[in-house]
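Removed: one protein chain of the complex. Kept in place: all other protein chains.
Take a look at chain A:
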Amino acid sequence: MLAAMLSRLARMVVVMLGISILTFLIFFATPGADPAARIAGRNAAPETVAAVRHDFGLDQPIWVQYGAMMRKMFITGDLTSFVNRGEKIVPTLRAAAPVTLSLVAGAAVLWMALGALTGILAAATRGRWPDKMLMGLSMMAVAMPVFWVGEMVNLITQSRLHNTWAFSWVPPLGYVPFTESPLRWALALVFPWLTLAFLYIGLYGRMLRTGIIETYQEDYIRTARAKGLTARRVLLKHATRSAIIPVVIMFGMDFGVLVGGAAVLTEVVFGLNGVGRLTYQALKVLDLPMIMASVLYASFFVVLANAIVDLLCILIDPRMRRK
């Protein structure tokens, strides 16, 4: 077990190192990205550009710059942004993380619960109208882009019907820290949660349904039925349990990617200044330190989430325990 964990850790370091070097090289290969000219400002004199280049160490060999950046990020922790100069990268990321985590974790609970319910219900009523209705809805959920759904939700709750009894309770867009007021935290996140979860409910529901139906063909299901187990027991205890494995694996990927910043569209539409928006802004203005930090942060979460999922799978599926 220890060896497995150590090898995973080593792999994580290699992945992160590779990603950081790639990001760094791509940045410097981008034409028009010269950080010195950007920092110096519009119409700066050549002397000023040269002085900025020297001051920020941008005149040094690229590997020295890479080393300096890594040292500032991981050892001294005083890496600062190229754009919002004086803004420390690590604390900024740390401050944005709870926003994204609140959004994604809440949505994840919703989509796992509702997705599983959808999949199981649809599989149980296969071919009949609840199945058809649920699958139709899921297809719609998957097909609608999240930023569009978000804008529509805002249009209704913040603009068109904002002054009616139905939506007058909806707070202005933005994040309220949990420590400030748990109630207002939850209220502000209700629609972002629903919006982000919507797509995944559809996706996971469809996946689980197909999985269960496939599992029904297996011999051990026939055996279970032959033993005289109830239909419900067969569905929940035997079929779902094995059909949910791919869903859990996918959940790990999705959760890691979303916490790492892929929830950017939902964040921007609902005015939640999380990691995704931070990354997007950094990319827009080519803020190298922030890009590096958020890319590493994201890759860390993806690797971590995958490791956790592997453990979960072992718990769920006894077959994985013997090797």
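Keep in mind that, in the parts below, a residue touches a chain if its C-beta (ideal position, glycine included) is under 8 Å from a C-beta of that chain, and two chains touch if they have at least 3 such contacts; residues count from 1.
The criterion applied here is as follows: contacts and distances are computed from a predicted model.
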- Given the choices "Peptide/nickel transport system substrate-binding protein", "Acyl carrier protein", "ABC-type polar-amino-acid transporter" or "uroporphyrinogen-III C-methyltransferase", state the protein name listed in UniProt for the chain not shown. "Peptide/nickel transport system substrate-binding protein"
- Query: Which one, A:207, A:221, A:278 or A:296, makes contact with the chain that was left out?
  - Reply: A:278
- Query: Which listed residue, A:20, A:92 or A:240, touches the chain dropped from view?
  - Reply: A:92
- Message: Touch as defined at the start, partner being the missing chain; which of A:41, A:57, A:77 or A:318 qualifies?
- Response: A:41
- Chain not shown, touching residues in chain A: 30-34, 36-38, 40-49, 51-52, 55, 80-81, 83-87, 92, 95-96, 151, 154-155, 158-159, 162-163, 172-174, 268-273, 277-278, 281, 284-286
